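A single protein chain has been omitted from the complex, and every remaining protein chain is retained in its original position.
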Amino acid sequence: MALLEISQIKKTYGTGEVALKGVDVSVEAQEVVALLGLSGSGKSTLLRCVNRLVEPDSGQVVLDGVDITSLGKSSLRNARRTMGMIFQEFNLIDRLTVLENVLAGTLGVTGTLRGIFRAFHGDDIQRALELCERVGIIDHIRKRADQLSGGQRQRVGIARALMQRPKILLVDEPTSSLDPKIGREVMDLLKEITKEAHIPMLVSVHDIFLAKNYSDRIVGLQGGEKIFDQTTASVEADSFDQIYHEAS
Amino acid sequence: MKENVSLAFDRHRSEEMRSGLWKFVGLLLFIAFAFWSIDVLKIPIERVLGMFGRLGTMISERLLPPEMAFAAQPRVVDSIVETIEMSILGAVIGTIITMPLAWFAAWNVTPSRAILFPLSRAIIVVTRGMPTLMWAMVLVAIFGFGPFAGMLALVKASIGFAGKLMAEQIEAIDMKRVEAIRATGANELDVLFYAVIPQVWANWVGIIIYNWDAQLRNSTILGFVGAGGMGLYLREQISIIEYQTAMAIIVVIIVMVVLSETASHFLRHRLY
Partner (left out) sequence: MIDAAIANPLRDPKDTFRRYTIFGVCAVFVLAVAKDIIIDETDWERMGTLAEMVKTALFFLPEWSFFPQTVLPLLETLLIALWGTILAVGVSVPIAYLAARNITPMPWITYPLGRGLIVLSRSTHEIIFALIYVSALGLGPLPGILALATRSLGFLAKTTAEAIENADPGPIEAIEATGANRLMVFCFGVIPQIFPIFVGNVIFQMDINIRRASILGLVGGGGIGLMFAEVMQNLYYGRAGMIVVGITAMVVVGEFISNRVRERLI
């Protein structure tokens, strides 16, 4: 069985918007799966259903044998600790320092009192600094997060997600807010790090180039449905045409 | 471990120590300040500890339930009407006086920067700073008990409250229109009527309503010092330790304030 099994996820928002119409995706250990689709095809919704930032209407998500969809509040928190999430808009806490933002990744396992007073464990600080070094922001750790450039901010986002020692990374259009060149650097970094740490990654993109160059497998989404699911090497040009032309 | 990581770690640790030390010093200073305050204010600590119990008993046994029949007596109803009248008159006269003052006190279009500007600013600042209830006591000493003194107190309160807001509105106007009018050879009064007032009028109406709302709030307690309105009965009932009837007045006050706030909110959003 795959590390992450998403089956028959359906989601209709309160506004009546049907975002997902029953999607299956699986991610094997150490695999990079790209979710490819146009804007509005449901990529973000699907990723958010995995850690239930968005509550799916029906379907099942199983991560490493744990049925996420059936968990109660506190066990859901435990499960979220094992999934690192990286956001399109970075979602850093602007007024905290880079180091504090990275350390925020440990909040799930830090005691409440320590968390509130930002009294993190020495080991965690050590690890946060190592991650900052790894993603190339060690020189900026004392700056406030809003003083960084977009590329640097996404690196902080990556370090924060890795801080959780995740079993899987959920990555939502990590490069859409960045210049193409910086975006490729960030993707390179993500790919290297996931390889080094043997972490699988489910990453949404809307750019064929990124999907082809950085993934092992591509899942095509259109209008909330999966329209193909193939290894990157075997994807044919007309699969892409399906996404980009028939939609219009 | 990489060298710059261990360097950063040590630096972080020492910084943490330093900021922790400062926080500790800050905490100590705060505690010292608290004790000093308790000393200056002569607050009896033993009473603070039993405070919640006594408040609880007070509220549950002596304040509640309010005896609403008291507020329905004709004399009390009259005083409620008087309160509302006082607030309207004070607010109207107050804003009529405030309008020219706001014009004088707006730096961009004031007719005299040397005299009227500082003078009107001073009037607004002083009327804002002076507590209305004390001013009402002074007026009662001069004009005697009754709503006349209360009304004058509210005039003062209106000038302080609306004056600042209205002048701010004028200072935020688009000066291009002022220049256009000036270019025709108009005098200061023309500028006021054709360039300033048309631009601020809508907001001024909002301020006028808002000010009335504020003055109604003030007017409910003026009777406390004999300056007219329902506050008189509040004082009377408390001085004879009739808390449940006093609570009835308080309930009426709260209802009035909430209603006027809703009405003023509605009017302000309805008018434009």
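Here the chain labels run A and B in written order, and each chain numbers its own residues starting at 1.
Everything that follows uses one rule, which is that a contact is a pair of C-beta atoms (placed from the backbone, for glycine too) under 8 Å apart; a residue touches a chain by one contact, two chains touch by 3 or more.
Treat the numbers as computed from the prediction; the structure is a model and nothing was measured.
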Using the touch definition up top, pick the residue from B:32, B:115, B:134 or B:175 that touches the left-out chain.
-> B:134
Omitted-chain contact residue, chosen from A:21, A:81, A:121 or A:184 | A:81
Full-complex touch with the removed chain, picking from A:38, A:66, A:96 or A:227, is A:96
Touching residue (missing chain; options B:16, B:67, B:85 or B:236) = B:85
Subunit A residues that touch the omitted chain in the full complex = 51, 53, 77-81, 83, 85, 87, 89-96, 104-110, 112, 115-116, 157, 160, 164
Interface with the unshown chain - residue positions in subunit B = 37, 40-44, 47-48, 51, 54-55, 57-59, 62-63, 82, 85-86, 88-89, 92, 125-126, 128-131, 133-135, 137-138, 141-144, 146-148, 151, 181, 184, 186, 190, 194, 198, 217-218, 220-221, 224-225, 228, 234, 238, 243, 246, 250, 253-254, 257-258, 261
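Here is the rule we use: only the chains that are shown with their structure count from here on.
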Measuring from the mean C-alpha position of subunit A to the mean C-alpha position of subunit B, what distance in angstrom results?
-> 50
If you look only at subunit A, which of its residues touch subunit B in the complex?
-> 99, 122, 125-126, 129-130, 132-133, 138, 141
Partner subunit A, residues of subunit B touching it in the complex | 1-2, 4-5, 8-9, 12-13
